[in-house]
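The structure that follows is given in the form of structure tokens.
Just one protein chain is left out here, and the rest sit where they should.
And now, subunit A:
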Amino acid sequence: MTNQHEAGIRRRLRARPSAVAAAAVLAVLALLALGAPLLAALEGQDPTTYHDRLIDSARGGVPLGAYGGISGDHWLGVEPGTGRDLFARLLYGAQVSLLVALGATVVQVLIGVLVGLAAGFGSRFADSVLSRFTDVMLSLPTLVFAVALTAVVPAGFPRPLLLILVIGLLDWGGTSRIVRAQTLSLKKLDYVAAARLGGSPPWRVARRELLPALAAPVITYAAVRVPVNIVAEASLSFLGIGVKPPTASWGQMLSTATTWFRADPLYVLLPAAFLLVTVLALTVAGDAVRTALDPRERSRLRVGTRDGSRGAAEPRGAAV
């Protein structure tokens, strides 16, 4: 990419207030996640110590004091039932959330690009087999298979890695479709044809001529995937098959919150707010990246087309 081109992209990103705001929110979140140990130390707490004195055992373990036990020692109160520090747990939860979502996105992009390139650039037979396979993967309910897969993995397997693999291995169909479609149209261009006629082996043509041209659409789609993967991790944790306790995660906190929503509303609202803000900021940022990388694209919401439900870029159904 030329410098001028990059400057254009940066200018278009800065011209959108929503993009700037989303970027700021994401920067703060990343800092909170990375600085979790430091910030928790600053507060003087850690995410795993039980504080029996701070909860009312007569009332089943509701935090003592107003608003879930918010105090100078516990900035966002404590967890009902255990008295663990909520501020620290929320920050450490951000680590899990972002790590899993980004890792899963990388896996999805790797598989999607490989399969898509092979389908678009390979033989007709390879294309039909791979495309069918992609169709099948796209039609499977991801969350169901992710849940089922966790049943057959040995208990000792590191959980964050398992989550990354499960989400990444199941949900790459969209990326692969986009890469295949792009490859098919790139293949017809003169410079690619010239490279092939020049005698370069296919893999070198793919690496040197196709991959650079695929960067923009792949980055665009990957940006849209991250918030979806955040929700996937939260969903698995909500179902009790995410990271193992005592590691904190937002989904697991929300799952515990189902028994506390009457007595301690703040314990629902805090993890929900963190999760929602993250997802919304990532969605807005993804939209901005798309607009910036493709100037022809108007800044509008992604609308379904007539065959939108079967379209390539249309995100699949939400997890229910």
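Methods note: contacts are C-beta pairs under 8 Å (C-beta built on N, C-alpha and C of every residue); 3 or more make two chains touch, one makes a residue touch a chain; residues count from 1.
In the analysis below, contacts and distances are computed from a predicted model.
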item: Omitted chain (choose from "ABC-type multidrug transport system ATPase subunit", "ABC transporter permease", "Lipoprotein" or "Putative transketolase C-terminal section") - UniProt protein name; value: "ABC transporter permease"
item: Option touching the unshown chain, where A:L99, A:V147, A:I219 or A:L293 are the choices; value: A:V147
item: Given A:A66, A:V136, A:L161 or A:L189, the one touching the chain that is not displayed; value: A:V136
item: Residue in contact with the excluded chain [from A:A21, A:L34, A:L102 or A:A319]; value: A:A319
item: Hidden partner interface residues of subunit A, rising order; value: 136, 139-141, 143-145, 147-154, 227, 231, 234-235, 238-241, 251, 254-255, 257-258, 261-262, 265, 268, 272, 275-276, 279-280, 283, 301, 303-310, 317-320
